[in-house]
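Heads up, this is only part of the complex; the chains shown haven't been moved.
Here the chain labels run A and B in written order, and each chain numbers its own residues starting at 1.
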Amino acid sequence: MVNTPNIFCLVKGASEGHTRLNAFDNALLNAGVGDTNLMRMSSILPPGAKQRVIGDINLPAGGLIPLAYASIDSTTPGRYISSAIAVGIPEDDAKPGVIMEFEDHSRLDNVESIVRQMVIDAFEYRKRKLKEIKSIGIEHKVENCASTFAAAVLWYE
Amino acid sequence: MVNTPNIFCLVKGASEGHTRLNAFDNALLNAGVGDTNLMRMSSILPPGAKQRVIGDINLPAGGLIPLAYASIDSTTPGRYISSAIAVGIPEDDAKPGVIMEFEDHSRLDNVESIVRQMVIDAFEYRKRKLKEIKSIGIEHKVENCASTFAAAVLWYE
């Protein structure tokens, strides 16, 4: 059994690349998590988890890192792509929060406002009081082949 | 290295939501696993794993929970969507079992009979004797935007 993480970082990145997977890999490097092994999960903030800055924590190279993320790629020049992630922090810090992710062929303001509303809906459905939403996102205008990425990385301290 | 789980729970849920991801999140809550971090895996029942009821085990809030699942969403009002999961238990409880998942735009009886046959096929291909199949599933008639979810959650006791 794996311990429950107790910190989170919000990160974002975007990049061109020669293939879709290279563009994604480059976006991960741009976000500061490119030399780790990301393990995607459905998307709950553990109770009391604290926010940290990615540059301040020590993710082991090649380590297995749980996270929730939004990502989209495109090979249509001139098109905008955007990814955003939002974390809802509950009033009662003994309760878990909710992480929502959204991505689209669209400008970021649209994508980020949707992902923030998704957090509000998730708290309403849980009948849980929401203290604050933290969100982050990134948009990119495609040149040839590009990817955007926004994530909530969970880790330990 | 993570220890191999030794218990499993079969769960199911369905819900409407304002977005596809909210509908999925609500279906997870409906299934009793909505405040955890689900980590999807390919789908083997560890040897000798015992079945438990989800309400009787203690999944940590925000904890990292391995599982196999079927899920489908739809935004077409009036359409049926179904998800089902089946676990094949071997005669020799020193051998692993097999978990199969299936989902479709269809009624549940069809989806569940397919997923049960998939388990039979998986045992035949392994030339392993099958003692019993346990399956669970759920169907939902879409109102606006809905998701169904059926899973075998693995955990520890």
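As a convention for this text, a residue touches a chain if its C-beta (ideal position, glycine included) is under 8 Å from a C-beta of that chain, and two chains touch if they have at least 3 such contacts.
Note that the structure is a prediction, hence the values are computed from the model and not measured.
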* Structure fact -> For the entire assembly in this structure file, with 2 copies shown, the number of copies is 3
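In this text, only the chains that are shown with their structure count from here on.
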* Rounded to the nearest 5 degrees, what angle rotates chain A onto chain B on CA? -> 120
* Please give the residue numbers of chain A that touch chain B in the complex, ascending. => 1-2, 4-5, 39-47, 49, 66, 68, 95-96, 98, 100-102, 114, 117-118, 121-122, 125-126, 154
* **Interfacial residue positions of chain B with respect to chain A in the complex** => 2-3, 17-19, 21-22, 24-26, 28-29, 34-40, 60-64, 155-156
